[in-house]
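To keep things clear, I will list the structure first and then write my remarks on it.
Here the complex is missing a single protein chain, while all its other protein chains stay put.
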Amino acid sequence: MGAFISPKVDKVGIEDRVNRITKRSIKKEAKLEGLKMALNMVDLTTLEGMDTVNKVTQMCYKAQHLHDEFPGLPTVAAVCVYPNFVKIAVNALKDSPIKVASVATAFPSGHSSLDVKIADTKMAVDAGAHEVDMVISRGKFHMGDFGFVYDEIAAIKQACGTSVRLKVILETGELGNLDNVRLASDIAIAAGADFIKTSTGKIKPAATLPVTLVMLEAIKDHYYKTGIMVGMKPAGGISNSKLALQYLVMVKETLGVKWLDNHWFRFGASSLANDLLMQILKQSTGAYQSANYFSKD
Amino acid sequence: MNKEIKPLKFSGKWDFDPAPESVDHISLKDQYGLFINGKFENPQTSNYFPSINPANEEHLSMIAEAGEKDINAAVSAARKAFDGPWSKMSAKERGKYIFRIARLIQEKSRELAVIETLDGGKPIRESRDVDVPIAAAHFFYYAGWTDKLNYAFPNRDPKPVGVAGQVIPWNFPLMMAAWKIAPALATGNTVVLKPAETTSLTALKLAEIIQEADLPKGVVNIITGAGATGAGIVNHQDIDKIAFTGSTGVGKIIMKAIAGSNKKSTMELGGKAANIIFEDAPLDQAVEGVINGIYFNQGHVCCAGSRLFVQESVYDVVLRKLKDRIQSLILGNPLDKNTDIGAINSKEQLGTINKYLKIGQQEGADMFQLECPIPKKGFWCPPTLFTNVSQSHVIAKEEIFGPVLAIQTFRTIDEVITKANNTPFGLSAGVWTDKGSKIFNLTSQMRAGVVWANTYNKFDPTSPFGGYKESGHGREGGLHGLTPYLNF
Partner (left out) sequence: MAERINVLKTYKIFIGGKFPRTESGRFYQLNNPSKAIANVCLSSRKDLRNAVVAARGAFEKWSGSTAYNRSQILYRMAEMMEGRKDQFISELVLQGVDRKEATLEVDLSIDRVIYFAGWADKINQVFGSVNPVATSHFNFSLMEPMGVVGLVAPEKSGLLGLVSSLCPILVSGNCAVVLASEKLPLCSITLAEVLVTSDVPEGVVNILTGKKEEIMVHLAKHMDVNAIYLTDNLEHKKSVQEEAIQNLKRVVVGKQKSWDDRTVENPYIITDFMEIKTTWHPVEVISATGSGY
């Protein structure tokens, strides 16, 4: 078992900092720029038990045609699907810059053998996924077996190979407190994560501003120790643009402008995209929008 | 730490657009009289002086200068109200008046916040989220004490002292007025208050609120003016108690003036607080606390954490985090909702701060400042920190009252306690560590009236505030804040 020494986190202090971040007022051009940036960072997601080929195909179409009525919009960053839909998605998106991310490793619970998880990962990679979103073993984490958690991440990273980026889902809603979120972040980063991600989206609470701040601080300390950048993805519970912009302010003021790019920051969301579109149109036309005018995927 | 790693950049992409708070919903008169005996009167001196916005040097309003005759009128109005309606009124009814003032402040909170920012230069985010709500909360808290005083002082039948003369500073104009007036009224006293000459406007708006609350005339009198007016109040024969918040220098002058008299006093003076980071502190939150501790209100705070002590083993990391955090502070128009660092309150104060910046560099400390565009008009000082500071540097000893942090290192608990206490001041201190027993060790040994553990610059009407040693005597806030206004 590795000896992990992570800094402690003061929850009240984190909440104070978050509170200050939410007071930022993003207006005019900065708001429009922020909304477009956020849109370009969305991983459009469908992870339902009842997903079908048609559902995934339609979502891939929506990813490329967010709102054709309004020219000059960026695309989303990626789509996120279960491994058995990767081939469909890759095919549907073959002429676009949009990446295909796949969940893997017995998502969402992570309760299975390492062999099964590696096979799950390889299935996604072989089908053409650009990114893999794995889950850590929360049970082992709470048992104090941090070495197990570390080894598992390293093994999946190896199964990804060198051209597929690995996002590690900490499932912060199950970790219990911010000290654990920091520890899990440090373990995942040390084990080779390209991204650390908050949640599977299957439980509440999913992503929150405090949890995200803790993870960004872990990434910052790692950068200053090694010069290596790690990406971050809050997922679940981000359904409106105002909140998305607050996340971006947090990234900007914690890690700086280099992370304001979808190579290093993503939003795991499904309904956020349409809200961003409505706000972009409101900024451009001055009128509050109605959901009826924006196609649901 | 690998020196080849490029520092993070916090600007240059997605810079925020201006987000100014609107001013068209406020009302300011061109000229304000003195609030005496329930009415606004012309000063008998017929003198007025201008109040300007320190962010752009624009004229805001003309403020009356109270002379000797005006001071006499105010004090006698206060005395008459004290002998008359105010002491005859039941405590319950007195309380209801004070509740009214609290509610009116809440109702007019946005207007008050904007005027506070215009007059004093502090960011609208602070006047909106800190100054005005705390002012209302003080009135609310003390309103509830009026009919419960016999529970606060066992075996005593407390009585009000009489007429209180109150002189307040320019750093938290409305909030200081609330800290002074609320407990005075709750304990049955009447008041003559003088706001600072650079920041009179919110006190005058408070006078309008007091009129609207229908407070019996003479209970609160607000007279404006400069040092001479303040001296006139302090020296007046018919004042029973002086409450002063301001510099230690002026505090000593006042104490000399009242020596030998029967006047009671509370003094809320300067500070040079130590803010201490231990190696086991949650460092990012500690850094945030240090930043808030010194740059909140541009450092114009008596309890500002102006001396940082960092345990040597984490010095490099803390310094890097401090410098990074400073990069995302925004200096500019105080009315902009995104502004973190507003204007320095006056030309004089900026001169004082710049004097210390020169001294610091001359003494051999290394200066680091946020590089940012400085507006052409107005008075500005970017957030600054000095490293390589020693205990005997002037910048580590004297109160600068600006956004300037002096950083020293330490090795052991005993060493830092000694250095933290090694100052004539004793207003506040801060301690950052994860270990509970260490917190209480530190807090029990700090010779300071307010000790913050793992937080800083928190204020609440229930929490007594005041200093040891040359930071003053007496407490404001809480049950203990009633004591200075009562005879037992």
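To keep things simple, chains are lettered A and B as they appear, and every chain counts its residues starting from 1.
Keep in mind that, in the parts below, a residue touches a chain if its C-beta (ideal position, glycine included) is under 8 Å from a C-beta of that chain, and two chains touch if they have at least 3 such contacts.
It should be emphasised that the depicted structure is a prediction, and the values quoted were computed from it without experimental measurement.
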Missing chain: touched chains present in the view: B
Sole contact to the chain not displayed, among B:F140, B:W170 or B:F386: B:F140
Touching residues (missing chain, whole complex) on chain B: 92, 95-96, 99, 137, 140-141, 143-148, 151-152, 436-438, 440-441, 444-445, 447, 461-462, 478-479
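Heads up, the rule we're going with is that only the chains that are shown with their structure count from here on.
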Residue ranges of chain B touching chain A (in the complex, touch as defined): 1-2, 4-6, 8-19, 125, 129, 280, 282-286, 288-289, 292, 320, 324, 327-328, 337-338, 434, 454-455
Sites on chain A touched by chain B in the complex: 7-10, 12-14, 16-17, 23-31, 33-34, 37, 217, 220, 223-227, 248, 252-253, 255-258, 260
